[in-house]
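Note that one protein chain is taken out, while the other chains of the complex remain in position.
Note that the chains are named A and B in the order they appear, and that numbering of residues resets to 1 at the start of each chain.
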Amino acid sequence: MAGLTPIAITGLGVLSGAGMNLPESMETLFRNERHPHPPFRFSTDHPVSYPVLELREEFKLPLDAGETVYARTSQLALVAALEALTDAGWNVESLRDKRVGVCVGTTVGCALNCDEFYRAYKDEEQPDMKIIERFLRSNPAAVIARQLKLDGPTQTVVNACSSGTDAIGIGASWLRAGVCDIVIAGGADELARVTYAGFSSLMITDPDPCKPFDAERKGLNLGEGAGLLVLESAKVREEKKTRGTLLGYGSASDAHHLTAPHPDGTGLKQALAVAFVAADVTPEQITFINAHGTGTPDNDRVESRVMNDVLPGVPFVSTKGYTGHTLGAAGGIEAAFTVACLQRQEIPASIGFSTADPELLTTPVQENCSVFGDVALSESLAFGGNNAVLIFGRGES
Amino acid sequence: MKMAIQGIGLTAGFGSGIEALRSALQSGRAASVTGNGEQSAFRADVSGLAEFIPKRALRRIDHFSKMTLLGACLALKDADLLDADRSRTGVVIASGYGALKTTFNFLDSYLDFGYSCSSPTHFSNSVHNAAAAHVSIQLKTTAPSLTVTQFEMSVPSALLSAQQWLAEGRVDQVLFGAVDESCDVLTYCREQFFGSGEQGPLQPLTFAEQSAVAGEGAVFFVLNRETDTAPYGFIDGVRMGNYLVRPTILPEGDQLIVGADGHKECGRWYQQLLKGRKVAAYSPLYGSFPAAVGFDLAVAAVSQCDGKLYASPAANGSPAALPTQKLGGEQLSCLKLGPGGDYGLIRLST
Partner (left out) sequence: MSVKEKLKQVLIEDLNLEDVEPNEIEDDMALFGDGLGLDSLDAVELVVIVQKHFGVEIKDMEEGRPAFQTISTLAQYIEERMA
């Protein structure tokens, strides 16, 4: 593989436990604040309540969706997509004569894990079929395309926790191939009882606010949200300023285990190597890393080892302390943060870290710091051994 | 960039392996419908997996992933690549619903025994990329992996990305698969939506009638950049969009294989777009499920290989059906329509 054409990023949209849009989320990050709490929107009979990062406010769908009700994940995706499009200077009408693709990562947004419906089904009560109808019209990529009346490819990527990162890399390749003029790409995921029960059962949720890369880390906090980017071909962008540039994307599989990362991080190393070739940059050019940094003992150990080997000394931050692990949305949200941090030449403290782990050779940044450079990197590791990396260039300001 | 089809592997109600598809096409007989959901005649048999994967390795692998693995192994065998190095082989899987049974098994674990007994094994296998992960682990594919869930459009959508991975040189070949499974909850939902009794026969070209019968299966293709040798011909390209937002023109001279599968609602869309054009449909062989577009594609590939368009099964002399014919210079295209004007078109060539 050789270097690939860079792709312009013209708009960003984020909805997360850190804020109801990108500026608000960034402000929370740089104020070093976080608001984990027990889940409000559902309950379980777990003996311990695990903190989560839910959206702090209700939100209203900015479009007239009529009587149509979408699942929460798709609503989140739609809100972030509109923020990103506005940020890029597109109104919805102006997209009608363009070929616009939508590529969105998710986990909950595609799973038929409607437990209320299923409980009624099991009890031979009459389950409410509206739940299934809502599921069937709530494919995140399809919802964005349908609601904005777009003509172009749609793809919902379900690569678990690297979905958002993969979706952005894939969206860029559609533009390079001339499949479309604009791609709305990123990820979205709602907080759900099913994933809460699942991650608890894997014993990788921290009963306290999470502590990525810390010696005392016990696991992740779940979060919810959406992060979407507007990617544009040179043809439609014309002279418009960019937020940043997508320089490269790499992905690779561990081929090792369903839930555990390869102890040597072979897949992550390979994904990094591919991303460097695609972006035509060297590790020395990387200004900072937005690490996956979930706060689970395994993830942080492997990721730290790989960063120390491939990107020694490069400052890194996990923003999951602020947003929680938003699963399929994480890659999208963190891509937006990475691009925005490159623009302001500053990264926030990696919240939750206080004590260095003697087993790890690297530590994340402990206070907000200025950075000086034009290239940054965001990485994601996922269930099933997926690893994905995006490399971004600094935008014009 | 064209993608060369080097091998096909599959399992569905009619049997496993490309020869099973070929003889189903030759006999032209739809599978008889003897039961619903998990007892359906359209249920795929995965016992053939024993030839490829040791039993111990399968202990945590569910039916969905077993279909996936069997399809993938048979495709590699068909391409004579079972022993090849797979460090540059990508895995791309399209599924409308993912591993439904395991999704519900996970819910069972906490609904029956309380949240503290939520099963981590079921949870990890219910994540939609679990099947791709099992392929990657068992077949040692270390290149990129992608799972796509786009309901009816899953196959064209995933194929579009597989094509870019080959074009950008991220992989040298792709194991491209389409997988869906039937389950009792799905049967229940279908009964609520469409009325009771999916008794068949499935008559996809009788657009105005509901005749869908839930099916399941997995089909895999070994795709690469070869420009000369391609036993099943080539996939020229994929087009996706919305014909209500912008009208689309279907390729004039192509023979169309449509993904119509007996849903009255979808039948209306085909009727609207096809405007009386004769087409072929093969869903009576494998049943109705989103990833069945992958089987349409396999039928197209086999037809190219045999130089012959097979009769649409259960067409009963429908005026909408293309007759059996030798393929001359015309190309084959697979068309799938979704709700609200969504379309996916996969064009092949020899």
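Heads up, the rule we're going with is that a contact is a pair of C-beta atoms (placed from the backbone, for glycine too) under 8 Å apart; a residue touches a chain by one contact, two chains touch by 3 or more.
Keep in mind the model is a prediction, meaning the values are calculated, not measured.
Within the full complex, the chain left out of the display is in contact with A, B. Here one chain is not drawn; of B:118, B:182 or B:224, the residue touching it is B:118.
Counting over the whole complex, subunit B has residues 55-56, 59-60, 109, 113, 116-121, 124 touching the chain that is not drawn.
Taking the whole complex into account, subunit A touches the unshown chain at residues 47-48, 201-203, 218, 257-260.
Methods note: only the chains that are shown with their structure count from here on.
The geometric centre of subunit A is 29 Å away from that of subunit B, both derived from CA atoms.
Residue ranges on subunit B touching subunit A, taken from their complex, read 60, 91, 97-98, 100, 103-104, 106-111, 114-116, 118-120, 123-130, 132-134, 136-137, 139-151, 153, 157-158, 160-161, 163-165, 167-170, 185, 188-189, 192-193, 240-242, 245-246, 338-340, 342.
By the touch rule above, subunit A contacts subunit B in their complex via residues 1-2, 4, 44-47, 96, 99, 107, 110-113, 115, 118-119, 121-122, 129, 132, 136-137, 139, 141-142, 145-146, 149-160, 166, 170, 173-174, 176-177, 179, 194, 197-203, 251-259, 266-267, 270, 274, 278, 382-386.
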